[in-house]
Structure formats: C-alpha cells, structure tokens
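Heads up, one of the protein chains got dropped from this complex, but the rest are sitting where they should.
Chain IDs A, B and C follow the sequence of writing; residue 1 opens each chain.
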Amino acid sequence: MSSIMRIGRIELRVMDLEQSADYYKNVIGLEETARDSERIYLKAWDEYDHHSIILKKADSPGMDHMAFKVKDPYELEILEHKIEQFGCKLSRVSYGSRIAEGEAIRFEIPTGHEVELYSDIEFVGTNVGTVNPDPWPDNLRGIAPHRLDHALLTGDDIETVTRFFTEVLGFRQSEKIVTVDGEQMIGSFLAITNTAHDLAFVKGPDKKFHHAGFHVDNWYEVLKAADILSKNKIHIEVTPTRHGITRGQTVYFFDPSGNRNEAFASGYITYADFPTITWTEDQIGTGIFYHRRELMESFSKALT
Amino acid sequence: MSSIMRIGRIELRVMDLEQSADYYKNVIGLEETARDSERIYLKAWDEYDHHSIILKKADSPGMDHMAFKVKDPYELEILEHKIEQFGCKLSRVSYGSRIAEGEAIRFEIPTGHEVELYSDIEFVGTNVGTVNPDPWPDNLRGIAPHRLDHALLTGDDIETVTRFFTEVLGFRQSEKIVTVDGEQMIGSFLAITNTAHDLAFVKGPDKKFHHAGFHVDNWYEVLKAADILSKNKIHIEVTPTRHGITRGQTVYFFDPSGNRNEAFASGYITYADFPTITWTEDQIGTGIFYHRRELMESFSKALT
Amino acid sequence: MSSIMRIGRIELRVMDLEQSADYYKNVIGLEETARDSERIYLKAWDEYDHHSIILKKADSPGMDHMAFKVKDPYELEILEHKIEQFGCKLSRVSYGSRIAEGEAIRFEIPTGHEVELYSDIEFVGTNVGTVNPDPWPDNLRGIAPHRLDHALLTGDDIETVTRFFTEVLGFRQSEKIVTVDGEQMIGSFLAITNTAHDLAFVKGPDKKFHHAGFHVDNWYEVLKAADILSKNKIHIEVTPTRHGITRGQTVYFFDPSGNRNEAFASGYITYADFPTITWTEDQIGTGIFYHRRELMESFSKALT
Partner (left out) sequence: MSSIMRIGRIELRVMDLEQSADYYKNVIGLEETARDSERIYLKAWDEYDHHSIILKKADSPGMDHMAFKVKDPYELEILEHKIEQFGCKLSRVSYGSRIAEGEAIRFEIPTGHEVELYSDIEFVGTNVGTVNPDPWPDNLRGIAPHRLDHALLTGDDIETVTRFFTEVLGFRQSEKIVTVDGEQMIGSFLAITNTAHDLAFVKGPDKKFHHAGFHVDNWYEVLKAADILSKNKIHIEVTPTRHGITRGQTVYFFDPSGNRNEAFASGYITYADFPTITWTEDQIGTGIFYHRRELMESFSKALT
C-alpha cells in the first residue's frame, strides 16, 4: 500500500563512458535514449520511461544514486516529510538536472547511499506499442532484459536501513539473513512490489554497491545471457544457478568499470501478508547460491 | 495502493464432490486441507493460507463466489463503506460459515457475480517452511501450480464493472478490448498486484464463470501440465500457446463439472503508471490466442 | 549400419521464387548460398554442406525430390545396385545438374516420390567454425533451425515403401500406425540415424508431400518459432504441442506456396535394437497430437 511503484533508475559511475555504453547497449542490450558530455541514458526494451540506467563519467566505479518512482507529486511530498522526520539528510534535485527528468528528492539512507524519489520522467514507450502489441519486438540485441529489476547494497546497520525502508517508505521484508543466535540481521530483502525483492542489503561497508539486477524471462534466457557474456569474453563471476533466497535464477558478471550486474529470472510472487523468510548465517551459502551451498570470496569482497 | 492484496479464493460449484476432489488433488495437484459434507477445501503448495479453492456440492457447475484478501479488518470496513456507496447489494458472511475463515463481506458486482472481501483466514503454511526453505517441496503431484492466479468472468456491462473495480476497489486496468470504432469496451483485464491480471471480464452473459487460472512457473511447466492432462484423458480445450493479452503462456481444460481451468505462466510485470494496452475487436483472436489468431467457438460459448 | 548418413536435402516446388526465398530466409532463417534463374539454394546455420533446401520455380507446390547423403561413392554404387534389384526406376543425375552438387542417383520409391542418393556436395561450413567454436553464431534471423530434420510423405502402400527403406536402404522402423485389427500399416516412421525419424509415411495419395521438419533446440524455441510466425502473420496450422509419436515438440505452418513446414524439437534417441513402437488407428489422434488427442481435417487433407 505504498505510493512507491518500483525501482526507477540507477545512476552508475563508470570510468570510460564510450566503452561502458558499448557494453550496456550491445552486451546487456539496453537502448540509448539520450546523452550529454557527462552521462549516457539507457532503457530496457520493455520499460516505458525514458531511462532506467544512467552511466556517469567518474574516476571510480560505484553507484551515484538509485531512485524509486512514486505515483504522483502529492505522494512524493508526503514521503519527503516522513523521510525528514526519520532524520535523513534530504535535498531537492531540480528539474533539468538530468535529461528527461522532473524534480526529485534526494536523501542519504542509513547505510550512506544516496537515494532519490521522483514521479516525473519523460514517457518514451516501447517498440511493441500499446495497441494490439506483439509480445516482443524485433531486433533485440544482447541479453535484452525486460527491465531493471533490483539492486543490492552493502551497509553496516542492516536493522536500521530495513526499518527505514519498511516504516518510512512502505517496503515489506520478504526475506532476511540472521546470525545463528538470531541476534543480528545481516541481510535484508525488501519488496515494494509483488516481486521477491526490489532492493536488498547485506552486511558490509557503508555506501557500497553490490549489484544491479536485470530481469530476464526464464532459465533459458539466463543460459542465453551466459552464452552472450562468454561470446563477448566478459568474465562471469557466478555461472547460471538458482538463489535459495527469492528462488530466482541468476548469472553474475561485471561491467567494464567493475560494477556487478545480474541477469535474474523467475523469483516468486510475494504479498503483504506473507511471512518473512529467515535464513540463518550458517546457511547463507545455500541462501545465496542454492546449488553451490557456499559463498565465493569475490562475491563478498568485490564492491564498487 | 489498494488495501486488497490478491485473489484469495474461488468457491466452485461441482456436481460430484468426490470426483472433483480427485481431479483437483491428483490432476491439478492441490492439497486438501479440510472438508465437511458440503464442501472440500484445497490449497496450492506455495500458498500459506488455509485454502484458495472451495468445492461446493451443487446441481449445476459455476462459481459460487470469488474473494479477495484485504490487509486488515480496518481496511475491510473502509471498502465495505465504498461498496455500499457504489450501490452494490452487500451482506456480512459471519465467522464459521465456512471452515477456517473469519468474517467476510459479500456483495454483488455489476455483472451479477458474488464477490467477497475478507482479511481473516487460518494460516497453514507450506511444506518448505519459512526457515532456510528449499525452492520446492518433495512429493508434488500433478500439475502442481504455485497458486491460484486469476479468474475470468463474463458480463453484459464491462464498462461499469471495470469502473467498480478501479474506482471502488483500487484495481488498475492493464489491458482492454474495444470495438473497432473504439466506442465500447468488450474486455477488461484488471490487476490489483504487479501481475498482468488478477481478474478479467469479457462481454457475455451476466453471472457466468469463464475460468480460474492457476500459476505455473514456465513454458515447460505448461507442457508438463498438458502432458499430465492427456495422460489422465482430460479434454484440453486450448493446447499450449501464448496469449497476446498478458503475454502469458497457457493451456485450458475443464474440471469434471465443466468449469474451465487454466495453467498460466509468465505474464509480464505491470505497475500503476503503465498505460492500459488496447486490443481492437478485429484483433481479439490474436489478443487471446497469439499463435492461432482466432477464437474458437467453445472458448466463447462454454461458460458455467 | 547403413552407409546412408542422413537426410541431405529437399527440393521444393514453389510458385514465386522471390517471395519463397524471403520466407525461407527471414522467417525460417536459412542462409542463401547460391541461386540461378530457376532455383535458390539454402542451408541452415548449423549445417556444413552447401544446401539442404532447394527452392525450384514451378506451377504447383510440392516436392521435386528429397535426397539422402551417403558416406562415399563406393557405398553409393552398392546402394544403386540394390535399388535396381528391388525394381525401382533409377537414373543418374550428372554433375552440374544443380549448383554445388556432384553426381547423384535418382529413383522412384514405391509411393511414387522421387528420391536421390549422393555423396558429393560442396562443403561450406558454419559461422562458428571448427576451431574453438562458440555454441551459436551471432546474427541469427527468424526461427533459425539447426538443420533440416525429416520429411513426411503420403502414399498408398505403406508396407512396401517401409520394406524398401528398411530392407534396401537400411532404415529402421521406430514407430508404426496400424489399423485396430493389426492387419494394415497406415503410418511408418523410419530412422537412418539415432533420431526418432528421418523420414515418415502415412496412408494417403501417392507422390504427395506432407511436410518438411526443421530441427530447433527445445520447447522454448518452439514457442519462439510460433511467436515469429504470428509476428509475420503466417498461418499456424498446429500451435505448439507434443507428438505422441517421437515425443517431439512441434509447430506446423505453411510456406507461401502451401508446402507445410514444421519446427520440431526434442524427439527421443533411438537405437537399432529398440522395438518398433505401435500406435493403433483408434489412437492416431493421440499419436500425432498428444494434447489434442484428435486429428484436424487440414492435417490429413492439405498435401502438396
């Protein structure tokens, strides 16, 4: 019952704008919708809005900010007030700061990440249109995900950031990872939609970005994604497997700046009254990689 | 932003309770959770609540009622008030009227169907549990859908019933079918979740039931469903195909009383700001059966 | 233990050469490898030889001939002798009769169809090459089958044509359809490889062509094939389903001249010692279309 509709965009810091654009357009298969000297704007084929990924030229990789789309400006104002009451530093991003975007509010969440909320963005539409549409357009390239799906961030205080997203922004916690004694939460999976997660946090350094997940249709599309990555000689960190958490099917890899990407399929549908699923830390390997049953070092360590 | 969480149950009228239970348990693969002399209660393996399908002994097939689960009794009261204001006949279903259910409100929607809203039902849980769960349980039988997914009903006044569900109950219209001149709406696909539809109406006689859709995971599960139906010599009305509307993958068939069932996979994810997709009546065949591109007579005529 | 390696090519009569080429190249997704004023030569992406489909300009649709590739000219001579002994009319097709082909022998089988055997054809290779190849090439178009898989022909005397292919050419019968009294064979599925069939015959008029089957990888590729056909407004005669016979997954449709095509996936692997599977005529519907359990009229009647 939140007024937040979904994850709307992630702005990623990349070191070589052209090389990154080539990767996100030809390997991931996003469409470029605009660019200026500092940023390239991209959308997935099945998204209606102007962009969901912004590549921003920077000296180091990472996430500049992620943003959630809110139903309307009135609801945005209500949320702004609640966020300030929670004690977050908050500012306004004015119209025209980035291409095709209206006003946004920007604030620092308890893990130090910058998050924005907005309701105004240019409508672009899709190539199948909205009248008697085909199920998919011609001329798809690369992995061709349907949309940006979710992000995973790290932070020190998982309890507080979870409280912020659930109590202030109306997310539900679909799953959590707790220490074996049950005393501490070290992972938190948060949904604002009926998908298994729109955002997740795991214990780690503040302000760090773990990955952005793109939605692909099914397990065969995960295979196709992995094939395309290998054809393009892109290092696959985690080859196709299933998550215990979300039950989703997945492959992980890195963009040219070292930002981790995921092609993700088929997590379950969840509802507001579903109980939060609990994973105990001793089973975290199984929770993250259901087939491997253990974490690999890079997956915990490689953050941007 | 509705307080309605999802389709919660459908009570189907069946002529032979035992034969129907055998079908829903061994072919569909639901679990029986309770029964009395008049009704058998069933749930899908991935549902937490006590039941989503009730089979009720009757002289003729059809739908006794369908019900949506609301977040809490307070929200239920607000909705009750709105429904009365809209002018629907409304009554209270008292605690204990059916097994494992609390109070509900029951009302007649503009197409004459009986619909209930409730927030209280016994929690049963699933066989994988909520602590370090496996992605699926052992000993699944039959088609083994994850959950009840949606229903399709027929009625004369699609415009008004759409207005009722959107304005009063907070559904969004994901897709619609209109006459070629655009004057009249003859199909309406309504979502209260992020799935492509939780309920749909097509032009036809009032009070009639077209089908109940069960969610299966993917296109291979649709094949498995069709194989299982054929192994059990159950007539498949529509062999595996894709819908234009919802993009879902589907197979249609009938229960022993003639109530139509569907195994449905993979419709798109939709959000509150997505435009309503329009199908024109001349393309209705493609909209319903994307590969066949035309309707078959039985699909319009066989209603219960 | 036959010296015949596989179905090598089918020459189809088509009424409009350009329109047909457009269909076979852009919808089916074959590559054009040569053409002259009368014929266009095509291969599938995963075939090494110069062509597997020849389109020949004609006044009526149908199959000019189909041909099997034999291991070497010596074995071809042995087979030539056996075929003559069986009593077939036989002639030599000289080098240069068609592009990229060497000599062939041509003969009329008991159902009146023209069949050729050859061992010499130009080697073209595939886009993935034979050194450290990727599993699939870039820039696939349309349905993009791996290869020509099999053909189905009709004829009056199924027993004799079966005897010809098994006794003279070394095929095995993987499956057969017989009248309920077991007296007469009305369908015969013949394999020269370990696939479920390379050639099949069903009772019907002599000299007629039922369909050419192209191999696609899996059930999702069958869905993709059907989607592509619908996107191209090509009539799908049989939407995605499973065969009882061969267990394969299938979709049937027609080329612009009315020659039936099939995208076929996943039939079983068979061996020389496997028993012939028997279908009785009363179950022929289930044998052909496992989900529908009955034949449709067009499938028996539309022949070229």
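Following the convention adopted for this analysis, a contact is a pair of C-beta atoms (placed from the backbone, for glycine too) under 8 Å apart; a residue touches a chain by one contact, two chains touch by 3 or more.
Note that the structure is a prediction, hence the values are computed from the model and not measured.
The chain not shown here is in contact, across the full complex, with A, B, C. The chain not shown here is touched by just one of B:D59, B:D138 or B:E183, and that residue is B:D138. Contact with the chain not shown here comes from a single listed residue; of A:E32, A:E159 or A:D227, that residue is A:D227. By the touch definition given at the top, subunit B reaches the unshown chain through residues 134-136, 138, 218, 220, 227, 230-231. Residues of subunit A in contact with the chain left out of this view: 219-220, 223, 226-227, 229-230, 233, 235-236, 239-242, 249, 251, 286, 289-293. Within the entire complex, the positions of subunit C that touch the omitted partner chain are 1-3, 5-6, 46, 48, 69, 71, 130-135, 146-147, 193-195, 215, 217-219, 242, 244, 247, 266, 268-269, 271-280, 283, 286-287, 290.
Assume only the chains that are shown with their structure count from here on.
Arrangement of the chains shown, judged by which pairs touch: all-to-all, with no pair of chains left without contact. One simple way to say how far apart two chains are is to compare their mean CA positions; for subunit A and subunit C this gives 48 Å. Note on chain placement: the centre of subunit B and the centre of subunit C lie 43 Å apart, centres being C-alpha means.
Residues of subunit A in contact with two or more other chains: 134-135, 218.
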